[in-house]
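Please find one structure pasted underneath; my questions will follow.
Left out: one protein chain. Kept in place: all the others.
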Amino acid sequence: MSRPEGIQLMEGNHACAWGAIDAGARIFAGYPITPSSEIAEVCARELPAYGGIYIQMEDEIGSIAAVIGASLSGKKSFTATSGPGFSLMQENLGVGIYQEVPCVIVNIQRVGPATGLATKPAQADIMQARWGTHGDHSIIALAPATVEEMYYLTIRAFNLSERFRIPVILLGDQVIGQLYENIKLPDPESLEIVERKKPVVTPEEFYPYQPDENGVPPMAAYGDRHIVHASSTCHDLTGFSNFKAQTNRALLTRLKDKIYNYTDEITDVEHFGPDDAEVTLISFGASSRVCKYVVGEAEKEGIRVNLLRLISIWPFPDQVVQEALGKTGAVVVAEMNQGQLTGEVNRVNVTNTPVHLASGIDGELISPDIIMTGIREAVK
Amino acid sequence: MKKSWQVVLAGEGGQGLILAGRILSEAAIMDGNNVSLTSSYGIAARGGYSEAQVVISEKELYYPRCASPDLVLALTREAYDRYVDFVNNNCLIIYDSNEISKPKGKQEVGYDFKDALLTLGNLKVINSLFLGVVLKNCEIVSRESIISALKKNMPPKILDINLKAFNYGLGA
Partner (left out) sequence: MAVNLGYREYFKSDAMPLMWCSGCGNGIILRAITESLSDLQLPPHQVVVSTGIGCWGKADDYMKTHAFHGSHGRALAFGTGIKLGNPDLHVIALMGDGDALAIGGNHFIHAARRNMDVTAIISNNFNYGMTGGQYSPTTPLSSKTTTSPMGVAEPGFDVCALSEICGANYVARTTAYHVTQMKKFITAALQKKGFSVVEVINTCPTHFGKRNIPGDTASMMKHLKDTTVSKTRYDKLNDEEKHNYMVTGELVNRQRPDFLNVYKGYKPGDPEAAGGEGQK
């Protein structure tokens, strides 16, 4: 096999793997789990031809550890998993965030908790993606809704991770991961690919955690003459342990600010349907596709509905959601969980707009009926 | 040719339903359409209920599942029972007449797949056969495209017998 040319029927997971390869990923370390395994399979088959390496680790703890290690050695690296594996990755996700290691973690969500309704779709790892690892931290998470977005958002995930030196989570779901659609991969030359900023100072002047004007430290790789000390312990700009209160405060503040000060740059949303609507749907991923369908169905019933689709989930686009809440009569949040995104919408609901939840927890793609019921309730 | 199609191919594992869904989807793409293909099957590697759903449209596709199927192929009793009350009256059901003896009398066509396979002398070509039967009843995709898609997906060794099965189903 080689890179598919022309218009193809392609699975979402395959598109994700090609996105990673085109973004420059050269190391995949993972552990097989449905419904994400096709990403591993494509990488195992394709990476060697790109000079890359596929390694199947002993578990997901080891997988994300190897990904972090390989990235520190200068290679773009990633892994793919689903709920149970994502749970195991939480420990070292924190290490990656704290040491500011660019990498991508693909989570093709399935029903949980535990083994759950293996391996049916859900979108119930929203909060785990945000707060799964212990301690204060920031994270970036993107939610693809089409096979094409599995490709392009994987590339964006790498770009953001390199730009901000942070692990980025591609929060897919079983529907999109294993959906086949027509896609035409672009010429890789036409893509905008971000590479991590390297230090411009001499090795003697170099401190591995000296931030630039954006709060992001330029990054040397293991093997460079610029010596890197990456630590999971509280550290100052030398990278060495430092237990002073002000060091801890400064580090946690910078790690937050380097993401939250750039929320506007990271935020990606789609507005769909009429500008003025009685009801605004807020959704993401697979659910948002059903919302688009429902916008048309509601129109047939004489209800004007539009959709705010969140393409980036974390950092949460507070301002965009607030604006949407202020411009509509009511909001229906459509999600395949028991209201994780709804909680965030309510958090920013300063206009006290009525917010309803359309919750699909049947282990299948949320049905149009569930969302229509939510809309009818909202206009009552 | 109809502008959009929602097609359900349902039966059990081992009948090549998902590969057939893929061939149908690729043919639809060759005809210039947008396609979404979803499949569902049990956790067992073999057997059990299995289906592929193909949605074909010239427009952008939102809902990737068949909300209102235009055609259901039901190769087992279970597949038939799942859909017979769900579909609307415009939907055509093609069923295996060995599996369903008393159809409920909607728009339905029975086909003796067993007999056809015995005539063809190969039980493994059922997916190419039913693709022919489907195409005979509904012009979902062009015959040229589906033959190209069959050629793309079938290993050379078994291509001829599959093309023969497809043409047999088509009644050609």
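Think of it as A and B in the order they're written, each chain with its own count starting at 1.
Assume a residue touches a chain if its C-beta (ideal position, glycine included) is under 8 Å from a C-beta of that chain, and two chains touch if they have at least 3 such contacts.
Given the structure is predicted, the values throughout are model-derived calculations rather than measurements.
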Subject >> Option from A:Ile183, A:Val228 or A:Ile311 whose C-beta touches the chain left out >> reply: A:Val228
Original post:
Taking the entire complex into account, which one of A:Gly62, A:Pro199 or A:Gly374 touches the absent chain?
Top reply: A:Gly62
Subject >> Residue in contact with the excluded chain [from A:Ser73, A:Ser87, A:Gln210 or A:Asn349] >> reply: A:Ser73
Subject >> Residues of chain A (touch criterion as defined above) contacting the omitted chain >> reply: 1-2, 4, 9-11, 14, 27, 29, 38, 41-42, 45-46, 48-49, 53, 55, 57-59, 61-62, 65-75, 77, 91-92, 94-95, 180, 203, 221-233, 239-241
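Here is the rule we go by: only the chains that are shown with their structure count from here on.
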Subject >> Averaged-CA centre spacing for the pair chain B and chain A, given as whole angstrom >> reply: 36
Original post:
Which chain B residues qualify as touching chain A in the complex?
Top reply: 22, 25-26, 29, 33-39, 43, 61-65, 67
Original post:
Considering the complex alone, what residue numbers of chain A touch chain B?
Top reply: 7-9, 118-119, 175, 178-182, 289-290, 292-293, 365, 368
